[in-house]
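Data first, discussion second: the structure below is written as structure tokens.
Apart from one protein chain that is not included, each protein chain of the complex appears where it belongs.
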Amino acid sequence: MESARRVDYLNVDYGVRSWLLTTDHKRIALLYLVSITIMFMIGGLSAVAIRLELLTPAGDLLQADNYNKLFTMHGVVMVFFFLIPSIPAVLGNFLLPLMIGARDVAFPRLNLLSWYVFVTGGLVTLFGMITGGADTGWTFYTPYSTAAATTKVIPVALGVFINGFSSILTGLNFIVTIHTLRAPGLRWFRLPLFVWTHYATSIIFILGTPVIAITLALVGLERGFHIGIFDPALGGDPVLFQHLFWFYSHPAVYIMILPSMGVISELVTCFARKKLYGYTVVAGASFAIAFLGFLVWGHHMFTSSQTILSGLIFSFLSMAVAIPSAVKVFNWTATLYRGSIAWSAPMLYALGFIGLFTIGGLTGIMLASTGLDVHVHDTYFIVAHFHYIMVGGAIMGYLGGLHYWWPKITGRMYPEPLARIAGLIVFLGFNLTFFPQFVLGYLGMPRRYHAYPEEFQVLNVFSTAGASVLGVGYLLPLLYFTWSLRYGERAPANPWGATGLEWQTSSPPPTENFAVTPVVTQDAYDYHEAAAPVSEVLVRG
Amino acid sequence: MAEAVHGAHAHHFDDAVQQREAATLGMWIFLVTEVMFFGGLFTAYVTYRALYPDAFAHASHHLDVVLGTFNTAVLITSSLTMALAVYAAQVGRRGRLVACLCLTALLGATFLVVKVFEYAEKFEHHLVPGPAFSWPETAEAPNVQLFYSLYFAMTGLHALHMVIGLGILTWLILGARRGRFGPAYATPVEVSGLYWHFVDIVWIFLFPLLYLIGRH
Partner (left out) sequence: MSTHVIAPRVYVGIFLALMVFTALTTWVAFIDLGPLNVVIMLVIAFLKASLVVLFFMHARYESQLTRVTIVAAVFWLFVLIVISASDVFMRARPEALPLGIGARSAVMGPG
């Protein structure tokens, strides 16, 4: 049907200036989407190089120094420039005002600034990488990073430092937005879980990011100006660096997973057609994760020669932080139970998340036990553990969310059958890549080594094969999402029959989000048992 | 943000009150990040002072207590003038607002000038960390250099915040002279005041921790 085109946020204005000078949170979300996708590809390419090298036991593809630079690049780009911003900056920016019935975030110009800061940080780090790269690992441990490394530590770290301010601005904006701009009737306990988890994430942004900022600044000052805070020759202590570094970098992993958990709550309720089991508990668990997440950083330092007393305390607290995460998994499962399940692409990602995050989380509890961790620290067991959480968890949530809200963001449907196939490919490829790494690590293969003993080759070959499959799985959405922009079926306002204010406005929304500010009278996830199952409402079955 | 003096507000806010609440909360949250930013340095300070109390005390003696106390007094006075500037904006006294803002900036600049003198003196006495550092008692020299690393990092970061504060004050003065701020729109002055007071609070801790160790 070719009715007159409605004015929405995409077609209201054209031209580069209307995008680069926008203050519309929805356009800013898309600016982030493009830049984050580019960073993901850069991080992905370095992973390709790593996995190619690891096909054979000998260090024959790359010299050791260059291999070190590659895993550093992979870690820095993926952690700081992809995982940490991804869901908050793309989906959070786009959806938060919509979900609370607001016209924009509290500080739209700061929002745009946060994107420019992100891009600047990214360019500075990439400049460092192109002109030689750093080889310290994304963890920048002293004294190597401050005294011995002859590589481009300062520009790489400077880019990360700058990027931190982007996180801070985003977190600040979200907290103020959620407090001040909720629509009438939208009480705290009526908010979608996506909003709750982004609030908890924003608290971590605010409290944690400044600490890594000052820590990296001190590394730079020590390298450049002999301000030797961590220098043992002056009585400094490299373990102090580790404490300051992990004070942020542990909560950072909750920055990566909490928004994804918020997405899962939205997906599971919609595609099981049920309200969330234990809504209040799940909301509370988000904050419990944020709070406890700040008290466990020493579990990265069990072998660092921190005191055993500290090790004991951090070990205990690390077990405790698993509890609210487990509560969420139980509650999602209970939501699915006796629900009216639709096997849509977003739901496949959500189900994949629940399983893979559980594996990642359980191995995390194993690692919280000091005795076991001492054995597998700095092996591929650790690598597998955090990839299960970050890729099997966070990225699955990101992809599931992208699919779910794609109609809202672009006004187009993606091709559902192809999306389901891609989701399965991602799931299979992921497990083939990373499950062998649990075994490798347990058998003793160290991480960050480009050569390894012969007996580890078979598992490494499986892992590289899996990575190729995973790569295909990631490439497919890139292709069909792009395809859908031109050829995808036009989406109605609410293609999934979902609850939530974002579905009460058109797809795509107008610039001001709502023609009239909505008034909320119902709780979240007000799905009724009598409501039509999703398959009847889906555009494509 | 809307510039009118008559309670107008940006389009995404319902009213000027909501806008002011958002701005104030936003600044408080930003100050939380600043607390944690300086917090890393305070962590290092606490750690090393506990480990090397004598070296830190000897190092601290070389700092000029008179200048340090004077600077503390200067900053506290500047907080007073800043608070009075906020009052002037809230009651619509434009002349007073401009005067108080100018005084605050002047006091801030005074602080920085004193710091320049102090830093220059450190440079002359070879107390700047690096190859030129030199300290008579060789046994404690490394720890003394650690103290001075912290001294420069902490006061340097503080001074950087003062410079930014002066920039903000300049912007406020220019706006105040044009009559932008008044009872209906005092928020930028209030919110900048919060920043300025925070910078004062950091110095309230830095002064005794750096200048007053073991002075007896």
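All chains are identified by letter, namely A and B, in their written order; residue positions are counted from 1 within each chain.
Everything that follows uses one rule, which is that a residue touches a chain if its C-beta (ideal position, glycine included) is under 8 Å from a C-beta of that chain, and two chains touch if they have at least 3 such contacts.
Quantities reported herein were computed from a predicted structural model and do not represent experimental measurements.
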| item | value |
| --- | --- |
| Among the chains presented, those that the missing one touches | A, B |
| Absent-chain contact - pick from B:A10, B:L127 or B:A186 | B:A186 |
| Omitted-chain contact residue, chosen from A:D24, A:E222, A:D237 or A:E502 | A:D237 |
| Candidate in contact with the missing chain, chosen from A:G44, A:P88 or A:G298 | A:G298 |
| Absent-chain interface as seen on chain B, which is shown | 17, 20-21, 24-25, 28-29, 31-32, 35-36, 39-40, 42-43, 46-47, 50-51, 65, 69, 72-73, 76-77, 79-80, 82-84, 87, 90-91, 183, 186, 190, 193-194, 197-198, 200-201, 204-205, 207-209, 212, 214-216 |
| Chain A residues that touch the omitted chain in the full complex | 179, 207, 211, 237, 239-240, 243-244, 247, 294-295, 298, 302-303, 305-312, 374 |
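By definition in this document, only the chains that are shown with their structure count from here on.
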| item | value |
| --- | --- |
| Touching residues on chain A, where the partner in the complex is chain B | 102-108, 168, 171-173, 175-176, 179-181, 206-211, 213-215, 218, 221, 225-229, 231, 233-237, 240, 243-244, 512 |
| Residue ranges of chain B in contact with chain A within the complex | 10-13, 18, 21-22, 25-26, 29-30, 32-41, 43-44, 47-48, 51-52, 55, 129-131, 133, 142-143, 145-146, 149-150, 152-153 |
